[in-house]
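A short worksheet on the structure shown next.
The other protein chains are all here in position, but one chain of the complex has been omitted.
== subunit A ==
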Amino acid sequence: MEEKTKAGSKRTKLGFWKWAIASIVLRLILSYFSKYLNLSSRPEVSTPLTSLRRLAEGYWLKQLSISPYSGSMYHGSPLLLSILGPLTAKKIEGHASHLLCSLVSVIADFISAILIRATGHILVTAHGHSLKALGLDKLFKDTVEILPSGDIAALVYLWNPFTIISCIGFNTSPIENLFVILSLYGASAGLVPLAAFGWVIASHLSLYPLVLVIPVIFLLGYGLDAPPRKLFVQSNLLVGEERSKDQVGVKNKPIKTTNFAWRRVVLFFFWATIWITYVLILCAISMKDYGGLAEMFKRTYGFTLTVKDLSPNIGVLWYFFAEVFDFFRNFFVIVFHVNILFMILPLAIRLNHRPCFLVFVYLAISSMLKSYPSVGDSALYLSLLVLFVNELSEMKLSFFLFCGYVGVSLLSPVMHNLWIWRGTGNANFYFATAMAYASFQIILVVESVSAMLNYDRKIRKLCTTPL
């Protein structure tokens, strides 16, 4: 994926808006024909959590004054139900039209792209600043030019086939992605209430963005992605010693960044509490007659965590839990979810100076290990990955990974078709592609993390060599 974007980087600088609008038009055209594409029931696109068809069922039940969670159809948020529900029920010329819903997801995608672009701009400027602070800017300018990663990431988000498919596939993942990106943007732009809002809504919608609280705190506390703070202190001391004689005032400036901004973090938690209570109150109101909040938690988060639905998806958990002995089921449910949590601390320790990258890693890990993954999740982390084109330019295996992603996304529908529709294949065929996909994601995460660490090492080396 990187190769493509790098090649097109010069073009994008010229016509970002042209390409963005072209992608929107493509989406609109495709969503008009989405009836024939039948993407809404693809296992890759809509999961039990995100499917709009299930949401429509929940809304219909609610209209009959039955709890939307009665029956095992709907597992999303009650807020989404009251916002998107009326849109699913609207019928244009007899046939149930999801056009309005896909319009919503097109808009969500567009806003996400804009926010990614803004975040990218902030990151690039921060990158430039930090290099300048380390005195490496000239060194870098000679060898590599700094790419406008925001534009590229936004275009990758808009033109990624995964995003397009999930946008016209009638599901809520574009909206969930929007709130994740909103939170990231809010945190990187220093808009604490926005960051808190995005984080709360994203966690409310799909639970897994809950772990993003750590990178958001780092973002608000330490500021944007930068090389390790130790380097600043070192170079600061070195530079300071040299310059202390003539300029005293400059010395304080870089040191300030190493301080943890407690005030903003406290503010973030304050706002987060406000938003949480707000969301919970709204949910409680809409769930008043149907068992209250306890029912909602049981049916949404409980369903996510216990992996009750065993219908095939691109993850590995469904087949595992379809085959595993009931006796061990609880054990493995715990193990798999703890696997996400286990990695939080080591990553946070090692990458605390790169909170935006940490967001990418957390999202990639959770989209790989989550109970009902879809291609929408991959679309999100892939475009966030592109935000770091400058840093990750020396990433290994990127062509291999690109081929792997393409191969899996071509093979997986074929295997699914063989198994489900033709009956000539069996479940193992499809599961094999799911395992391959998981492996590619693992390689992507590991390689990108080590590329990022290598980049930091390189900077350190460059910082220390002039001595």
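Keep in mind that, in the parts below, contacts are C-beta pairs under 8 Å (C-beta built on N, C-alpha and C of every residue); 3 or more make two chains touch, one makes a residue touch a chain; residues count from 1.
By our rule, contacts and distances are computed from a predicted model.
Missing from the rendering is one chain, named in UniProt as "GPI transamidase component PIG-T" (options: "N(6)-L-threonylcarbamoyladenine synthase", "Cell cycle control protein", "GPI transamidase component PIG-T" or "Origin recognition complex, subunit 3"). For the chain missing from the display, the contacting residue among A:Ala294, A:Val414 or A:Val446 is A:Val446, taking the whole complex into account.
Checked against the full complex, the one of A:Phe110, A:Phe197, A:Tyr405 or A:Trp419 touching the unshown chain is A:Trp419. Touch with the chain that is not drawn comes from one residue among A:Val279, A:Val316 or A:Val408, which is A:Val316. When you scan A:Phe16, A:Tyr59 or A:Tyr381 for touch with the missing chain, the hit is A:Tyr59.
When the full complex is taken into account, the listed residue touching the unshown chain is A:Leu347, out of A:Leu39, A:Leu131, A:Ile314 or A:Leu347. Residues of subunit A in contact with the chain left out of this view: 41, 53-54, 56-57, 59-61, 64, 66, 70-73, 94, 96, 308-312, 316-326, 335-336, 339, 342-343, 346-347, 350, 365, 368-369, 419-421, 423, 426-428, 431, 435, 438-439, 442, 445-446, 449-450, 453, 457.
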